[in-house]
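What you see is the complex with one protein chain gone and the rest in place.
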Amino acid sequence: MTDRPTVWEEMPKINRDLLSPLQTTTWTYYLWVGVLSCFVAAGAGAWTYQIQTGIGQTDLHHPIFWGSYIASFVFWIGVSHSGTFISGVLRLTNAEWRRPVTRMAELMTVVALLVTTLFVFYHLGRVWRFYYLIPYPNQRELWPNFRSPLMWDATAIFTYATASTIYIYLPLIPDFALARDRIQGWRKTVYGWLAIGWHGSQAQWRTLEMAIRIITPLIVMVMISVHSIVGFDFSMALVPAWHSTIFAPYFVVGAVHSGLGMVVIGLYTLRRVYRLHEYVRTEHFEKLGKLLLVTTLLLAYMYFAEQLTVWYGQVPDHMAVQNSLLYGAYAVPFWFMVSCIYIIPLVTLVWPRFRQWPVGLMMIGLIINLGMYIERMLIIVPPLARPRLSFQWDEYFPSLIEFAILVGTLALALLLYSLAVKFVPVISIWEEKLGKKHAQEH
Amino acid sequence: MPKNTETTDRHVVLGLFNPATFLPPVLEHIRSQGIPDLLMEILSPLPLETSLLNKPVRIPLHRLTIIGGIVGIGVGIFFAAGTALLFPLVTGGKPIVSIPVVGIISYETMMLMAIVVTFLATAIKIAFVQQSGLRNDPRIDEGSVGLSIQVGNDTAKAHTISQLLQEAGAFEVEIRTIASDS
Amino acid sequence: MNLYRRTLLKILGLTAAGSSLPGCEREVHNLVPYLLPDDNIVPGVANWYTSTCQECEAGCGTIVRVMEGRAKKIEGNPKHPVNEGKLCARGQAALQGLYNPDRLQGPLRREGKRGQGQFRPITWEEGLAEWVEQLRTHAGKSAMITRPVSGTLASLLTTLMDSLSGRLVMYESTGEQTLRTANHLSFGTHDLPYYDLANADYLLSFGAPFLEHWLSPVSFGVAYGKFRQGRPLVRGRFIQVEPRLSLTASNADQWIPLRPGTEGLLAIGIGQVLLRDGLTELSSFHRTSFHQTFSAFSLEDISTKTEVSEEMITQLAHELTSANAPLILGGGPAAAQTNGTTTLILINALNVMIGAIGRRGGLQWMEPQISPVDLARPGLASELTLMDLAGEFEQGSRTLLHLYRADPLFTLPPSLKFERVFDHAQFIVSFSSFLDDSTSMADLILPDHDPLESWGDVVQQDTIPVPAWSVSQPVVRALYDTRPIGDVWLDAAHRLGEPLRERVPWNTLHDMLKSRWQTVLTKHDSPQSFETRWRETLQEGGLWPSNIPMRQTNTVIPSITYKPPEFLGNSSEYPLYCYPYPSLGLHDGRGANRPWLQELPDPLTTGMWGSWIELNPTTAKALGIHPGDRVRVTSGYGSIEASVMVFPGLHPDMIAIPMGQGHRAYGRYAKGRGVNPMVLLGPSFDGQSGSLATGGTRVRVERIKGGSRLPMLEESGKNPVIGRIQETGGL
Partner (left out) sequence: MSQDPQATEEYSKTAASPYKWEMVVDLDRCSGCEACVVACHAENNIRISGEEEAAEGRAINWIRIERYWEGDYPNVKAKFLPVMCQHCDDAPCEPVCPVYASYHTPEGLNAQVYNRCIGVRYCGNNCPYVARQFNWFDPHWDEPLAEQLNPDVSVRSGGVMEKCTFCVQRIRSGKEAAHKEGRRVRDGEITPACVQSCPTSALIFGDRNDPDSRVSHLKKSRRGFHLMESLGTHPAVTYLRRLSE
């Protein structure tokens, strides 16, 4: 204990390292932000155009009433599951290695949720009447129809958004205090408010830890319910190949799958940009790799179960959809998707050596997310494109306006995240210290 | 050296220790000087597992959470069942009040209220334990432990205690004075 | 009180679909123009006026819903004998003729060279003056081409034209001239019979498209309903024989495709079996004449030529005789060949054999009646007649051309060189309401009212059980500075002075109309005054005397020698038959400027807003053509390009193309849209009737670059088969 510096002696260094992103900013960062802003502006322009001229700017047409917007909605909710899962589930299971990962994952959750809600508005035919969806007393005495799965959705997402904001804020309080004492200027005052007079007394520590202990299981339950309900949006419908019981759990696992992929990407990038190699070590990638392997297998299992049931049942309506996927109009994206989210991750992640290769894992993360995006599209479009009245069969491919909005929104997500990195320590400082302490004691 | 005059000011003595040297004996030594644990508070950059001070910390968080949850269920029932009854409209042969719907909605609102209430309680608690002039010292986060002791308006006592802390091994001691009318 | 207010708010919140809020905020809906200075116009209250549909020659009775001086909807007149309250798509779309954005809004004078389509608005005075001037200079040399008109207007025009020693040509591209000639040759009367489909229990139709546009589609539709399900125990059986599965054929219990133009041969085959098996009683005269006619070919010869199996021929014959009230129709592609008349006569002969003449559920003629306008519709002109007229213009014996709602430059094949008339005519006057292909060649345009704005009457003397003398009245005040053609002619006549003046003393067609109806309404001696009877007639929509006795017709069918159809173009260079058929919505093209009809999916291909080429799947495969590919169809006379629709119900050696598109003018909805199949047709005629053999030209098809998705209602474009529906019980 004397030869190696104790955590107490390391603390000044830890503080310096982890606060440096908040203090020093390079010109490349400004460039990055500038580029992103342009994309965001383009997306905003596209949306304005769509509102002015009409939702017909999409390629949607009956019977395909839902398309890329809803798919993206589902996808981004999926991404939002990363944070809650990592910090929530791993906290519950006392996985020590989670510590450097939690904060950046939770940030993703919050950003992703902000973006998610946007897609609801893109999708509405008369977005200027969105307030009909909000339950408030009005002179019509008419409330929203809570029998509609969409209202379950709205409620769940509101809960989830609030909860995850709280959930990222609580552990931030000590770090805000830390920043308050070390950063000058207007930010000092802001941090001052946010730190709500934290001074690290045992009473405060105990309160904080107790709150986190209480909220963690709750938010995990919320997380599971949220994506289950997103799954209900589809499985409650009569549409062939939507009307399936597996959707709720399948959606949850899928969400975690893409979420983890996204975490790996974020982890790699931040460690690269801010040279956090000391804190984010190969073991973290390896652990995440293992998790990814698990979700891959779980998802593949569920997907197989679903498709097998359809195939063996041979119900014409459902077969129409499956055929269009297996060797019909949607075969190309389908098989691409299958290899992206199942085959490639499987064959790579089983190798321990691969799991210790951060770049490789990052690439797997990318592939998985690409695949999951297509998967969301394939869950929504083909069933709608193969209604029971075969006279109405049709195809759909997103229009340019849709693409502009999708890309713009992706840029917005990255932008928000990049800005957040400048305001919030991407690694929870006190938890990191605590982790080191535990490591040294045992 | 101020005289031992009757002022209404209160004093807080903060001693900074090296975590390596800050050990239970230190506290024992101070206790032996007749200073109750209630007046002491330990400030640290990270939560300390063992509570060195034996003073009860009672936070009724669980109860608040449960109360919040129950309120939430009420809200959920109002939304899912109440609003439907306020303006009953038949849709697709579904009952006006559908039990599963009520279940789902009140589950979400329950969670919402539970979490929000817990959070508010926590925030309030954290924000208002800092009465009695305890203040953060940047150096604590740099890797040291602080022991702060509240002294009444007795200036002399404050000085003796600061002596005491120095003996106990504090590498720095400071006396803070808070004007009572502030 | 408060409760009540609340419920009101609820209703506002929940105005169900089609609540009475005028949802669209166009200012025209706020002001109420009193077009008809009429006391019984109440804002928001609808009045119904009777009228007569003039979209085709069937003359269906209509009622028009009018609110605030605007026509809102056209429906069938329930009391009218022709359509019994029903109306077809085209009839209902007449509203978009009235409110068409491209209607001519006043008299126009040509500017620049003829055919450049530049016109300058003029006053009616100028227009009339100039026209009358032309009538004087071209005295005795004027001609008029018009779509068939009837009743008072018809008699006015005939009177005037022959007193001007001009030539009046009534032309209708789907005028069924072949049928009229065949019936004349068979039964010695120009009147078409009433085909009593409703009471028949077995229908064998040689291509007659009676559910689409044949003679009187709506009345046939009504009858078809009864034929199928109108009688408690009887369900009529229906066989359609034709090379293309038309809408009508798709309703048949069985569709029998055969080689184009061999319908007559099949009729001979059936007749042969009837005679052979002694399934028919005939007068000795017919027995002998028929025997030589119907034994001219051996059954298997017929079978190979027609591609209909001998068993099938025999079966048809036996079904005909086993039925109680069989009926045989012939038309459509059967009549569109060079041997059309012969074919239809043979079919009439079959009707004679099965004793359908004058029988309930057969062919019936009524005793000719004295109509209010003392003459039936003058005979329609065949394409050959038009050729003759063209000749007159070439020789210069005709120099002044009048056009009225006829568009020969569009409806006639260019190979007939009918533009000769327009080149040689020294002056062209058109009364049409639209700048169609022919009218845009005019020198002077004196646009007519829309039928919904004008007085008129239609006399329907054949193809129905009782005569229908229908009136049409102005249901809305004229939108624009147009004038009814009748009034214009009368005005001109008066300007020309004697002797015309006293031959047509009336100032307006309305006066003429009333005076003529006066004679009839007072003839049926009744206590009320004419005015009351007249008002009643207007409310009824016309006059249709009941219990008209049947006429005894004596069949005069001569012994017929069947001659095979002739086709232009040799089969090596042009391997495929070409059959242009009138489209359900656009008909021969007159509907092309009605958006409703443009957007009306063709029931079989579900195509909209354009033209297409129909190919049999096997033929398409052989040619390496896929649905949506762009192809060029070439005949010896012209070529067109359009995208392909693979059509399962088509003879492999045949292509079919809908008529009605490919206008060079005719307004924003029609102009430059699709192709006109007439371009392909050569001068091939049915000698006896002189009508164009639209099926008489051979073509070839080749794939060309490009290809576009034609608007289709069937979004898959994959000719879906019945999946789920059958499971739920089939259609």
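Every chain is named by a letter (A, B and C) in the order it is written, and numbering of its residues begins at 1.
Keep this in mind: contacts are C-beta pairs under 8 Å (C-beta built on N, C-alpha and C of every residue); 3 or more make two chains touch, one makes a residue touch a chain.
None of these values were measured; they are calculated from a predicted model.
**Student:** List the shown chains that the missing chain touches in the full complex.
**Tutor:** Counted over the whole complex, the chain not pictured touches A, B, C.
**Student:** In the complete assembly, which of A:19, A:42, A:236 or A:326 touches the absent chain?
**Tutor:** A:236
**Student:** From the list C:379, C:465 or C:601, pick the residue that touches the absent chain.
**Tutor:** Touches the omitted chain: C:601.
**Student:** Considering the complete complex, identify which of C:617, C:636 or C:687 is in touch with the unshown chain.
**Tutor:** Answering carefully, the residue with contact to the hidden chain is C:617.
**Student:** Looking at B:96, B:120 or B:156, which makes contact with the chain not pictured?
**Tutor:** B:96
**Student:** Among A:148, A:307, A:323 or A:339, which one is in touch with the chain left out?
**Tutor:** A:148
**Student:** On chain A, where is the contact patch with the chain that was removed from view?
**Tutor:** Missing-chain contacts on chain A: residues 53-56, 59-63, 65-66, 123-127, 129-130, 132-133, 142, 144-145, 147-151, 154, 233, 236-239, 384, 387-392, 394.
**Student:** Of the residues in chain B, which ones touch the absent chain?
**Tutor:** On the side of chain B, residues 88-94, 96 touch the unshown chain.
**Student:** So that we can see where the missing chain sits, which residues of chain C does it touch?
**Tutor:** 7-8, 10-24, 26, 28-29, 44, 67-68, 70-76, 83, 85-89, 92-93, 95-96, 98-101, 211-212, 217-218, 221-222, 224-225, 228-229, 235, 245, 247-248, 250-251, 253, 255-257, 479, 584-585, 595-601, 603-604, 606, 608-610, 616-618, 648-650, 652, 668, 673, 709-711, 713-715, 719-722, 724-725, 727-731
Rule of thumb we're sticking to: only the chains that are shown with their structure count from here on.
**Student:** Hey, which chain ends up farthest from chain B, C-alpha centres compared?
**Tutor:** In terms of C-alpha centroids, the chain at the greatest distance from chain B is C.
**Student:** Please compute the C-alpha centroid of chain A, do the same for chain B, then give the distance between them in whole Å.
**Tutor:** 32
**Student:** Measure off the straight-line distance from the CA centroid of chain B to the CA centroid of chain C, and report it in whole Å.
**Tutor:** About 92 Å, centre to centre.
**Student:** By residue number and range, which residues of chain B touch two or more other chains?
**Tutor:** Each of 87, 89 in chain B touches at least two other chains.
**Student:** Please list all residues of chain C that touch 2 or more other chains.
**Tutor:** 10, 14
**Student:** Hey, which residues of chain B end up touching chain A in the complex?
**Tutor:** Going by the criterion above, the answer is residues 18-20, 41-48, 51, 53, 57, 59, 61-62, 65, 79-80, 83-84, 86-87, 89, 91, 94, 98, 101, 104-105, 107-109, 111-112, 114-116, 118-119, 121-123, 125-127, 129-130, 134-136, 138, 140-144, 146.
**Student:** What residues of chain A sit close enough to touch chain B in their complex?
**Tutor:** 6-12, 15, 135, 141-147, 151-152, 155-156, 158-159, 162-163, 166, 169-170, 173-174, 177-178, 181-182, 196-211, 214-215, 218-219, 221-222, 225, 229, 430, 433-434, 437
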